[in-house]
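For this view, one protein chain was removed and the others were kept in their places.
Going in written order, the chains are labelled A, B, C, D, E, F, G, H and I, and every chain counts its residues from 1.
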Amino acid sequence: MFKSRNEVTEAIVIARIRKKLSWADVAKAIGRSDVWTISACLGQMIFSADEAKVVVELFDLDDSATALLQVVPYKGTFKGGAPDDPLLYRWYEMLSVYGPAIKELIHEEFGDGIMSAIDFRMNIGREVDPAGDRVHVNISGKFLPYKPF
Amino acid sequence: MFKSRNEVTEAIVIARIRKKLSWADVAKAIGRSDVWTISACLGQMIFSADEAKVVVELFDLDDSATALLQVVPYKGTFKGGAPDDPLLYRWYEMLSVYGPAIKELIHEEFGDGIMSAIDFRMNIGREVDPAGDRVHVNISGKFLPYKPF
Amino acid sequence: MFKSRNEVTEAIVIARIRKKLSWADVAKAIGRSDVWTISACLGQMIFSADEAKVVVELFDLDDSATALLQVVPYKGTFKGGAPDDPLLYRWYEMLSVYGPAIKELIHEEFGDGIMSAIDFRMNIGREVDPAGDRVHVNISGKFLPYKPF
Amino acid sequence: MFKSRNEVTEAIVIARIRKKLSWADVAKAIGRSDVWTISACLGQMIFSADEAKVVVELFDLDDSATALLQVVPYKGTFKGGAPDDPLLYRWYEMLSVYGPAIKELIHEEFGDGIMSAIDFRMNIGREVDPAGDRVHVNISGKFLPYKPF
Amino acid sequence: MFKSRNEVTEAIVIARIRKKLSWADVAKAIGRSDVWTISACLGQMIFSADEAKVVVELFDLDDSATALLQVVPYKGTFKGGAPDDPLLYRWYEMLSVYGPAIKELIHEEFGDGIMSAIDFRMNIGREVDPAGDRVHVNISGKFLPYKPF
Amino acid sequence: MFKSRNEVTEAIVIARIRKKLSWADVAKAIGRSDVWTISACLGQMIFSADEAKVVVELFDLDDSATALLQVVPYKGTFKGGAPDDPLLYRWYEMLSVYGPAIKELIHEEFGDGIMSAIDFRMNIGREVDPAGDRVHVNISGKFLPYKPF
Amino acid sequence: MFKSRNEVTEAIVIARIRKKLSWADVAKAIGRSDVWTISACLGQMIFSADEAKVVVELFDLDDSATALLQVVPYKGTFKGGAPDDPLLYRWYEMLSVYGPAIKELIHEEFGDGIMSAIDFRMNIGREVDPAGDRVHVNISGKFLPYKPF
Amino acid sequence: MFKSRNEVTEAIVIARIRKKLSWADVAKAIGRSDVWTISACLGQMIFSADEAKVVVELFDLDDSATALLQVVPYKGTFKGGAPDDPLLYRWYEMLSVYGPAIKELIHEEFGDGIMSAIDFRMNIGREVDPAGDRVHVNISGKFLPYKPF
Amino acid sequence: MFKSRNEVTEAIVIARIRKKLSWADVAKAIGRSDVWTISACLGQMIFSADEAKVVVELFDLDDSATALLQVVPYKGTFKGGAPDDPLLYRWYEMLSVYGPAIKELIHEEFGDGIMSAIDFRMNIGREVDPAGDRVHVNISGKFLPYKPF
Partner (left out) sequence: MFKSRNEVTEAIVIARIRKKLSWADVAKAIGRSDVWTISACLGQMIFSADEAKVVVELFDLDDSATALLQVVPYKGTFKGGAPDDPLLYRWYEMLSVYGPAIKELIHEEFGDGIMSAIDFRMNIGREVDPAGDRVHVNISGKFLPYKPF
């Protein structure tokens, strides 16, 4: 019987590895994007009642997980160091909340390595939206693999 | 006579405001993208000899700035809190190095406010490149303006 | 048999989810306001003997919880970063002590999301009181929901 | 000639004291609420072109302040310690951005002292709004004066 | 069988609550002052062999506690932030070592609440002593109770 | 012309040494206790208009100090490390606000050295007061002088 | 059944000591360099499927380790203090990722002690490489043994 | 007239840029290796009397620098985060003391960019030495240039 | 069966108390000095094979401790705060590595209390040694006992 969302998250992480499920499979089963799905499976988002059922089945979880997956969790994975300025803070929060999902996704697609912040480009523009304009960002960084030596 | 790159940066910041130059104007004069140009003007990148001349003229800087603008600076603007994991770190470095440019660019385009990390979506994919494949990221966050009350 | 108030708090948190009790139900059963009730259930306040009995029954707790619920706990949930100034500190303490209750209450009423600090207004005034005048504060911030993508 | 918004802020702080202007007077002259006005004068908000002129005249500032008062500043006054959770963070940001204004306002109204976080009550509710519902918060804390001894 | 002084301390804390012993009772049984007794029971001081026996009986502890209660413990309960200056440090150490005892004592006498640092006075003087003069300090702070709301 | 309370404080500190005034003389001139007087002179408290005049004369300060001495300052002298618990915090705040005054007072009375936290005793009791009972604390610590060697 | 890579790492560390395997033996069995092998065994790198099998056999691990050894881990072993500058950071990351392997290797070769940073020399040069030139570093530091006394 | 070694260091840094001297030129003039020379010029090492004269002439420094260049400085450039273990610490110290020299040297040879810690290899071995064996380290990391975009 | 050196250290600490062995007895049995012996027993040094056997017998440890006592441990007991300067750092390291042994030794000889840093003297001189001269330090500090009150 799960006692906290953290316990459910740990169970999902290890179950996915044992069952050799890719995150892409998981996202398809739930019907959401990759980033959101991984982020939610890693304990940062709530699932709807229906989604929670899918998650419980997919990972063979104890039924007590169902309710916990629908309760708003404490979010964020960084420990200290947030910038003071509100605009910069939200970019930092983006990394704190979605960072583990980003890491999983890049490793699933490319293997062990990093996205370069040196061989890198970025642009930022306006995305017109009747519900309020949006900031649109494009980032491109070379993937650099770790190689055994 | 400038004694450090920091002094040049401070001079550029105040000169741009006094001369009512937009960052878009500056980028056009230098012939680079907005993000890179602002980042370089804010002391994170080196300029080529030709670019340095343009910068000195554009902002009416003392000629001693020319050499300093071509010397590799100490980069980064965050103070502590970097994540341990190398993949996550490079995203953090991206904010530490380009964060002030991101802030300037969004404020120039949208005014005072923030890019929401709540009304937000992101996807990550592979960008095939003969020189080595790249990670491509799309981010879209609603702009939320500060309103006086 | 509970060994500390923390263990009682953890039991309350999970029991409430399993029994699908709303915080509003809990507050009604105890006869106190929402904010105070949640704050006390989360281990920040002491209950009277009568209230402790209600809590133990409501959440089917082991009887050893009764005494622990009446012992003054170590309070506060933030970890470092308190401002030096005594006036500002007390606002910080308010968040440290009541923050988890605020989080529960907003999520119960609005779902997953945040209260905006950008689309936000606040006023502060004097509340005359024969037992000593009070500072009265009104805050209004737009609720922004997390949406899956 | 001002070189940064910080220098303008310092000039405003000392000019207000020398000219014996109350913050209420300043807010009236600018035509905004007390909290917003103080916050903006202390360097956390931008002024419109018209407001900037009023500020420059009111405090007899050098004309170079006019442009600086309209440039989005780096905001926030706390140094580290932000909570990880996005909901709690925004309350922390509220204190980091508006805290100095809160301090000024309470001291102007009540003198030296603090708003108690012990003799304190708070409630939180929904404020229906066609542009999106809002979280409404009422806080009442006893004012406790410092007394010389 | 206890493996460390910390385990003995935790056992004392919970046994006192279960047995409904006041700290005043404990101090009387041991024959020491309230502050010292609580401080020692909370793991900051060593007991003599005779005192250790009383403690073990009073709280029905396993006999293995007897030796541990006579071994000098690691003291101090604060985590970082000590002032550099030696005179100020010793006041800080006083809080770090005796703070938990102060907390227990005030709550036992007054209930849940705090000693005000605003409605507060203090004086410091010389206490002549043939074994070396002493600094004598008198502090008086109003007790402010937490009230449920 | 003083630009901040900090500048006034620095001027008082050095003027007192040059004029060879004891803190006891200063307290007598102002008509307050030693602890409060030193604390106020060191920038932690506000003076009344009459007291501010005395201070300005006593230390031959520029007249611009008069207004600054009556404005509520940012208080506190410690930098980080405040305990989370509200009761313990207020003792910490006592040291943060009055610590420099305590240091001056002990050095004026005893010379260079410290108040021992080892050869030390303390008791805490109730002080009945019609305006609300008070916590009364007595502390006695041996003075230990630094000796040159 | 292993629940995380950390558990696998702990099992490897103790198994190597019990089986009296040198790291050189382990590296030979896996067919990689010493530094890389130790680093991977200590949880910083992924093994290929074949290498994972060798590791599981060599250390008599439960078969559930096989999958975990192929999953990209959270890397890095330092806790805070990374320099801001990207060039300096990568040297710091080198220590954070490979530091434990460096420690094992030097102790295996030389016993308990340290590599001196005082009796020390270093040079840095260019290593021409058709796939992109490399920075080549030579470091030589005297080994200083701990001696019992 | 220089008042501290820091002032001398700042003067050297800016003089080298103005005079367009390479670090290789400086090292040749002084007759030491590149790493040591840069490190000493950046304030981490002492110069002999003869070397100090060369430095003063080379950079046209005020004669008061001569004595300061021969006084042992406070060394180290990192701010916190040193690992506890003595072996690991000395590698960290190596970066703290020689890091700025490493940065200068790589930028002088390769331009703006970093030495990769991903496309990286390292080996460690014994260097027999009659005065006590030494640890020998070879590191090779690909240079990655920053490119404007 | 011990899984780490830490577990062995904890077993030694409690075994010594239960068996009422003094550290002086332990040092005699092992044939080393008090400081080194305690330091090694507390997990900071390695034992030779013969010494490890003595330790295992003396404290009735499980035989699996024998190998662990001969493996170089992670050393150091302080958590952050190391000074940057290499000379000062090594004094700090001395405290971090030998501090727990110093604490045990002073308490064994003098009981609960501290070595004064106020009633204190120190001298430092050269100790000529053919293997390289040594720094010799003499420290004398008054012992101050804690007294119950």
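We adopt the following convention: a residue touches a chain if its C-beta (ideal position, glycine included) is under 8 Å from a C-beta of that chain, and two chains touch if they have at least 3 such contacts.
All values derive from a computational prediction rather than experimental measurement.
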Residue touching the undisplayed chain, where the options are I:22, I:48 or I:140: I:140
List the chain H residues touching the unshown chain? 3-4, 32-33, 35-36, 40, 45-46, 64, 67-68, 71-72, 86
Residue-wise, where is chain G in contact with the chain that is not depicted? 113-114, 116, 118-122, 144-147, 149
Would you write out the residues of chain I that touch the absent chain, in ascending order? 33-36, 78-83, 85-88, 90-95, 97-99, 102-103, 105-107, 109-110, 113-117, 120-127, 129, 131-144
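One rule holds for everything that comes next: only the chains that are shown with their structure count from here on.
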Same-site or different-site touching of chain B by its copy chain G, using the half cut: same
Starting from the mean Cα coordinates of chain D and chain E, work out the distance between those two points in Å. 42
Can you give the whole-Å distance between the Cα centres of chain D and chain I? 55
Where the CA atoms of chain A average out and where those of chain I average out, how many Å apart are those spots? 47
Enumerate the residues of chain C that touch no fewer than two other chains. 33, 35-36, 78-83, 85-86, 93, 97, 103, 107, 113-114, 116-118, 120-122, 144, 146, 149
